[in-house]
Every structure is written in structure tokens, then in C-alpha cells.
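What you see is the complex with one protein chain gone and the rest in place.
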């Protein structure tokens, strides 16, 4: 067995309550990797606490691989010499997210997540892009050859900022939403054809789109085209929802989702939407998000930020229990693929999976350079996008609209251009029922609500 | 003076009550061109009547150039040997247009024109595209080297159909909307700077966009950048409208337009929208077309099809007067540039003006092959697009959305693909406040209302 | 183990003496595939004989998988219902190839192979393209959804013809030249680092280029970058050649090759040329092919067509021995990957390998649509090119020149355009020391030598 035993990982947002612990156990369970993790966080105390948790996990009897955890004083310290950089930060606090998600309700705009698109996603991007600008500059200065893995939302715009600021960066964005739809197809095969327990990786999919608005243009199992099965499945369950085969990971769902949005999109557009319904609904006109009742009628619920605040308290309590030894680390593995990608990039075995990287032509009818989500081949020293082909008809049209909004958001955020920002904010599908004057007033309120996190150009 | 004395023009829609007469006088007044005009119309009687009017115009003492008018029995007869083909048809009748314009009012969608975009423009395209498919096939068979000038709406889709069916066609689409905005800039210079009577051609403009949704990225007069003046002008008049310098041509306006939409778009987006407000409003979300009162508050009015029906009666009455000699032909010239373009293409003098042709890169951030409106150089034997550059920020985003809708409309119309047609219909900005179920029902009603004009695939 | 047991293969050129037998044993040894092979050949007798050999192989005790062999009377019979089409033909006879290879010697142009580029490759293309035009039309008519595997040279132009005539074809071209260079790198690692017996597949390579002029922009073994080792290796052996690790397959080498050309190209250009030296030399200016002595000084020899004629006699004799039972079929496996690709396309396991397909952007600085050789992902129902990135500096320049020559050759062959054909013939690097008049006379002689195989337009 090939191994890499002195891997150096810089973890930006290393004080994270959740993601970090999942990674710590994933790498502790991976027999081919070992090395050092440098935790960097603007909340240094959180990083210190996570160092202790990291040490506990690494020293735990269930760990098969041992890692050294350190706390870095600065980005420079964390990055210098790093082979990999992981970015998983919370841009500002849940107070700002409260504005993102709930302020638009005043003009009748409801969001199920509010961290990707819609007025909430836009505003989150406006404050996150300058943070990623700073991170990109630090990577250019201190770790220009490192592989950079982003988990932060808004995914596409975080990765886009890294490439805009430092075009030679080797960055990519990872997200598990696609896995959930692979699992749904696996559950479908059990339900429709009686084939149980197919691992999601055995569902072969051609992924096209942008993060949280990904589609399968092809899906097969052992050479069998799954589209006809999926059509029958949607005709059977679109009206009622399908509740089996749920991914009940806390990161993914506030309450259970019934896949009604996804199935409805298939019946309307003919391709398989491949993200959680809560995400998908936000990319469409407000057909599924007219109001909270509409959302519920489609089998999903809006995630209030109050729940996130409470959930954070729960995780902080869990952290205390972990530190005090009252609770054992969870060694079941997060299901994330990050550590496998590390191995592949180190030459320990090829891997093909979906990832967010610049469009080099893998989706020929989206703009070159836009951050798209498709399959890519991970190999020693390279991530090579796999050609996914052109997107179809109106799926392409819907996606292109968001891609252009993202490009304009990035430009507006980097240059503090209010005209571009406001017209982009108004071009979001969720805003399409809002009149200009209401929209402009909302824009100004939401900017004001996060002004402390914005560059001087906004003041 | 160079001249071309045996020009053969095939006029498809040669029974037209209006456009045809304007062209007849324009070419009668043009001293460098003469030849033959073959009138073809599915209403042969109308073509016969126009032949008589054409003869009267050609023999009138005010005519400086003499043309022979004939009536063609078939497309083949009209086209064989033609140097130029003019297409100016009414797709179906005003009854179908009544459905286009007014049926969507049932779901709260109001349209000021209803022949280009919106649900009305979409439905008009659905029946017009098969007609242009037939025309393109006839041109390929009988006049493959002729220059083809289209005046029919929806302009972009008519020209797109010609190129899709016969890629080597030498077709282009002409529209006077841009001229109106040049005239507005001329009137502005009189109002703001006291310079009177500037011919519109002396206002140099860089045109970008698609027909009826054209923009000026640059405008100058004698080297002076007009953008600062236009900003001051908009700040002065955006609230009240500007009523001077109107183009009151019947083809353009139902009632006067006050340019408030155009000025508002400048203040919002920063570029000069260059079409009539009635057209511009239809390309945007329903900010200006929420209801008839909203339109009026923005200084323009919706054109009811009942008015068009009455107007047709007036034009038929005028035809009778012309034929009986009660009324003299109008020799002031239409202001259209068609005849000048003919001359330029025959080598009688270069000309640079705006025109609708496939994107060969003149707008690099719109898809290649899409029918765009930019300046082009007309010379002997060629129309060479002039590079207009990328469109800006959200103007590009708004335009790209319509371009993709047009591509999907064309594909859906040629293949009778209901899924593609319906999802495209729903992707129009004017439909963005309509829920899916209402939209789908409207779609079906509107298809039914024009079923007689649609291919079998829709039945 | 997943299996596909009713695979239908149409084999065009099914009377082949060599390739066919290799395939027959490969598929007999592949436990996951079985079905029917329909042999079609214009030499029906040869197909009949191969049917017998096929049956003998399939019924042989060493066979693990059993296939039914039939002889097809027509392309229609062979193709109808086929899942896969294999094309492996000899365009015309070795008499025409004698002209290809040896006629140019009269003007001082020497060719080591003469079937890909150079004046010989050009002339071979001129007669082969119309044959592939006919094949493409038959596939469009009778097996439009089949996967089509080409082995015929000139590879790039054969595949290009298939796509030009039938753009929706699912064709790809396979060639083992890249494997030879992987084996060389394996031998290098033994020589330089003492690591023995690395399977060629474990040498990970990023392949870029066109068939027979392929390059590795990256090469690694277990994550180790092989470029520094290769540089040291070239510095050690470039002057003397390297004779270990030879691939002595008859299809590949006339006499042994010493890799001096390949190593010289690395020292000159900095990337790893990845085909046999005999092929590589033909793509360059006549640095390595000034005359037979020059070739020998570089460690390779020109393959005379007399040798091919003799070799054919040997293979015919072997066929007789096989048919009479005097000789046993060879069950060691050809080393070709064709049967593995079949399995992958049927969903029996993903596979990433190099293949000749249209450029969809996998090499962004070669023209879209050109037939390029890069890695691709073979999966159920799709071959998805893997992004290889732009080619470097003058490697791109050299390659682009051949790509343009190929595009012009294709166009000239399809339209019988002598001007385009002759100027393309003269643009080949091997012709760069020939004056126009000599070149034109040679062109005419070579056309005359194969006139029986050319379309009427050439007569």
C-alpha cells in the first residue's frame, strides 16, 4: 500500500464546530495519509480547542493514522510549506445571516437556505468575497503551489474569487449535494426494481451545472440508463413525495425533504436535478417559495436562522463534552470525499468525482472561466475536468442566468460598484416579483445590516 | 453618378398596406436604382392592387426613377433571378395577434406591443417560424445568392430561422427603432446645448443588442462624448418625460411616448437603451407593465389590437383612394434605409448602419450565431459586421436571457417540442410573476387560438 | 461479475490478416463479453477464412468466452443491429502504398512509414477518405447508435471523415503507440532507479497531440514526477540510444528503434514525445529523414513496402497453417485495449485511456472539432474527453500545422479540389526542401499511381 506520511494541511477556519471534527476523523481513519494539520482561525480560542479535539481523535484507539495538530498565529504561519489548504469559514456571524435570510421576507421573498443565491446569497457573497480576496493573496504569497479545497458558501463565488485574485491557484470546491441524489437513485432502484443497497458511487452520473444547482444529464447503473426508471419513479411519487433513502445529516436538512421539487423539475424539464430541494428551489422563480406554506406543500421547510443559532449552541455544548471526555468522538466517517481527493492528488490512486472548478470547456455552453460543477479526474498533481457536454435547453438558460449573476456579483463586490450590485441583486429569479423601489430599499437595508464586514467602498 | 438600372426585387408580402407603399416611393425617389419589383402575396388580390399603386408611383411626375411592377404567381416565379428579396408579411391575421396581446391579460400580463417577446411574441414566433422555414427553402432553391431583407417581426427569430434552414443565406433584418433614439439625442442636443437640427446620422452610435432591445455603448457628436449630456438630460426629464423631437410615424407609436422608460433604464444601468419605450418595457421584468396604469404612469400606452384592426381599415380605405386617384401618393420618403442598403450592396457607395445579422463575434459575450443588432459595413457584395465589443454587466445578462429564449423558441418551433416550448414561454421576464399552473393553462389556450397556423406536430 | 453476453460486433475489413486474429483472441480471453462477430470484407474469401479462424479460436480450450462468427454479404447486413463497429481496412493494396512510400524518394523525400503524414500519408488519405465517406453513410443508415472503433491509418483523417459525414456518429480511434512510450518509461525506471516490472498502465500520463505525434505533458509514477528522471535518462542515452524494454510487436517496428529521436525531441523541446521514432520523425522537418543513412544514424530504419509485401506473404502462409491446424492460435493477448473499451462502454467498469476523438476543448489551443489524441473517460454509454490543457510553445505550433494540413486534406479529398490538395501536399514539413515544380510533378505522378481508387473528380 502506497502511503504519504508527511502531508501538511493548513486549515483556514480551523476553529469550526462541525466540519473540522468530521475531517479530523476522516483523516484519522484513512490509512494512507498522515502528517500535520495547522489550525488557523480568527477565533484563536476555537482553534486551540479544536487542536485538543484533534489530538484526542488522533490518539484515540480507533484512529489508524496519526496526525499532529498545531495552532497557527497567522495565515503566513499556517500556509508556509503547506501541501493542502482547507477553507471552511463562517463569513461574519449568524446575525448577518439572519439579515440574509429574513430581511427579504419584508418584500415577500422567502428563502429556504439563503447562503447561495437569492438576496441572501447575494449579500453573503458581498461580504465573503473580500475575505476570500485576502485569503487568495495570502496563498499567492505563502503557498502558491498548494492544493486549496474550499467548503465555504457561496461555493461558486468563493472559488471564483480565489481564481480571479490568483489565476494560477490550484483551488477546487467540494460539496456533498450530488451524493444525496445518487443516494436517491439508489433508493429508487430498491423501490422500483428491488435492488437493495447499491453504494451511491456505483450510480454513474454525468454532472452538469453550478454548485447547489447541479443536474445529471446521464445516469446509469451497470450500464442501464436510469432515465426511464426515474421518469416512472417521478410519475409515481411526484405528487406525494418520496421519503425513503434520506440523508439525515444535520448539514443537509432542517427537516426531512421529500424530493417533490426535484421530481417536479424532472417532469417539467426532463433532466435530473441533483441537489437538495431546499437548494434547488432557491434557483428557480418563486414557484416553490412563494411563502412558507408553499414550501411546505412541496415537502420542504425554510431553515430559520434561529435554528442555526440554537444548533450552534448545541455544537458548542458538544465541544465542551468532547473536551471534557464526556462524549466520545464519532468515528463513523463523514461521507465527505475530501481526504480521498488528497490521496489522489498525491498519486495514491485515481479518482473521478464531481467538483467545483473553472470551466475549461467541460460545459461548452457556459462561459469559460465560470466556476462550474462537473466530474473531474483527480490524479497525481492534477485535477482534469471531464467533458460534460452542453447543458440542455432551459436548464442551460436557467443556469446561465445564475452564472452571469455570479460574475456580476464578483465584479461588483471587488470594485464596490453599487449600480452593478443593485442591478444584479434585482436580476435574481427570487426577486422577480419585487418592484424596483422595494428592491432598492431592501438592498440598502441589507447592506447596512452587514456594513461592518464590508470594505470601505460601501460606507 | 454610378447607377444600377436592372435591379430585380422580389417582394414577399407584396400586398402589404403600408410598408410596400413606403418602399415604392423610396425607390422612385432614389436616382441611382431602377428595375423590376415582383410582388408576391398569398392574398393575390392585394398584390394586384399594389401593382397598380406601384405603377402609379413609378409614373408619377415626382418619381425620378422608374420601376416595373409585376405580380408573381408563386415564390418560385418571384424569386428566380432576383437580386434582392424583401420579406414583410403579417403572420396570420390580427385575430391571432389579438390572442397574442390580450390573452395573457387573464393572468395579469400586459404587453405594449406583443410582437417580439413576452407571451405574445413567443406565440407569434411559433407560427411565424414555420412560414420562414418555407421561405428559406424557396430562397435556397430559387435565389440562393440574393440579398434578403426582412422587415417582419419577431425580427430576430425570423432572421434566425432563415439562417438555421439555409446557413449560406445572405439575409439581414432592418428596423428603424435605433433611428428614433438618434433623433432623441439630436433633440437633446438642441434642448441641452442649443444645437438645432442635427441630422440623426450625425449622431455616431455604437449599437449593441438584439432587435427592439438595442443599446448604445457609445454615442458622440463631432467627437464629443454624449454620455455626460445624456446623464444630465435624464436627471432633468426622467421624472416628467420628454416630449420634443418625437418620431410620430404611425409604424412606431400608438400614442406619443415620453422616453421615461429609456431614461429610467439609463439611470439604473448606465447605458442608453435605444428603442421605443413600448418595446423596451417588454424585455424587462414587469416593472413598467404591471398593468395599464403603470404603463401610463411611465408615459406610454398599450396598443390594443382593436386599434390595429381599425388602422387596417383606414389603410384599406386609403388604398381605395390611391387606386381611384382620390389621394396622391406621399412622396416625403419613409426614412427607412432599405434602398440605401441596396445601393451599397451593389457597389454604389459604402454605408455603415445598424442591422440584424448573425453574431460573428461583433458582440463577443453573446453566443456566436445569435441574431444581434450592431453596426455593419455595407459594401459591394458584403455586409461586414463592425466589432461592437462586449455588452456591459447586467445589460448583457438581460440580453443573454432573451437570446437564449430565442434560441430555445426557434428549436421548439422547428421540432414542435412542447416541453422546450413551455419552459421557454415560462422563462420570459414578463411571465416571471405567473405561477406555473396558470402559465401552462395560458400556453395551451394560446396554442389553441392559433392552431390553424401551426404545423401538425402541435395538433 | 457483471457480464454482457449478446454483444454484436460488425467488423469492416473482417478479412484482415493480423488485426482480426488479435481481436479474436482478445475477446475469447475476456470473461465478461460474448456475442456475435459479423465479418465484412470486400475480399469475401478472406472473410470466410477468418470466420473459420474465429470459430477455431472461439472453440479452442483456452477460450473462456464464446463468440459466433458470421460473414456478412453487405455493409447493411453487417451493420444492422450492431452494437459496435470495428474498422480495420487496407486502403487499396501495397502497390499503391509502394507509390506512397517510395515515389517521393525521386525528389529526395524519405519516409519511414508513409501512412500518416508526408506525401505518402497525404496520398493514402486521398484514397481512404472516400472509402470512409461511404462507411460513414452506411453507419448513419444502418447503425447510427453503434460505437465505431477505427484502427485504420491515417487515423486522424479516417476518424475526421466519419464525423464530417455523420456528425452524430459515436466513433473513436485506437492506437497503441502511446503504450510503447509508457513501456519505455517503465524500462527507464528500472534502468535509472532500479524499479523493475512496472506495468505500463501504472505510468500515469497526460496525453496531448494527434495520432502518431502524441506528447506527454505530464508523467508520474506513484505521485513522482518523471520529467527530471527522463531528462537525466535522455542525457545519458540520447547519443547512443536505449535498446532495453523494446516493444517488438511486428505491427510497430520494422527493425528495432533506439528512441534517439524521442530523446532528441525532449532535449530540444522539453516534452516527452510519445510514439515510435519512425512515426515521430515523419512529422518533423527532414532533420531525421534527410536520407536513409540519416535515419540509421538516429537509430531507426525506413520500412520498405517490399518488406510489407513479403510480410503479407508470411501472414497468408500463417493463415493457411492456422486453417489447416498446423499452427495453433496465439493466446497471449495483443496488448490492445479495444475489448476493454467495449466493456467500459457497456457499463462493466470505468476506464481512462488515450483515444482519438474530436476536440471538444480538451486541447484548448487546437481547433475545436479536430481529431486529437488525449485521455478520455470510458463509461456506460459515453466517452468523455479529459481536459489535457493547452499544448506548449512549439509543440503546439508543430501540431497545429499538421492539424490544419489534415483539415485541408479532408476538404480537398471530399471536394476533389486540386488547388487545395496540391498546396496542402506542399505544406507538409517533409516537403519543405522540395521546390514547387518538383513537388507539383510528384503530386501528379502520385495521383496517377492510385487513380483507380480515387473519385471521378480526379480523372
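The first chain written gets the first letter, and so on, giving A, B and C; residue counts start at 1 in each chain.
Here, a contact is a pair of C-beta atoms (placed from the backbone, for glycine too) under 8 Å apart; a residue touches a chain by one contact, two chains touch by 3 or more.
Computed from a prediction, not measured in an experiment: that's the story for all the values here.
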Visible contact partners (per top-of-document touch definition) of the missing chain: B, C
Residue of B:77, B:352 or B:411 touching the missing chain in the full complex: B:352
Residue touching the undisplayed chain, where the options are B:341, B:388, B:404 or B:454: B:388
Hidden partner chain, touching residue among C:77, C:224 or C:411: C:411
Contacting the left-out chain in the complete assembly, out of C:144, C:196, C:270 or C:457: C:270
Where the missing chain touches subunit C, by residue: 268-270, 285, 287, 290, 365, 367, 393-394, 396-398, 400-401, 404-405, 408, 411, 419-420, 422-424, 426-427, 429, 432-433, 435-436
Absent-chain interface as seen on subunit B, which is shown: 2, 4, 204, 206, 218, 220-225, 346-348, 350, 352, 360-362, 364, 375, 377, 379-382, 384-389
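Just so it is clear, only the chains that are shown with their structure count from here on.
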Interchain contact steps from subunit A to subunit C (minimum; 1 if touching): 1
Pair of chains joined by the greatest number of C-beta pairs in contact: A-C
Central chain (by mean CA position): A
Rigid-body rotation angle, subunit B and subunit A, from Cα fit (steps of 5°): 180
Inter-chain centre distance, subunit A versus subunit B - centres from mean C-alpha coordinates, in Å: 46
Centre-to-centre distance between subunit C and subunit B (centres being mean Cα positions), rounded to whole Å: 54
Per-residue overlap in subunit C, given as positions that touch at least 2 other chains: none
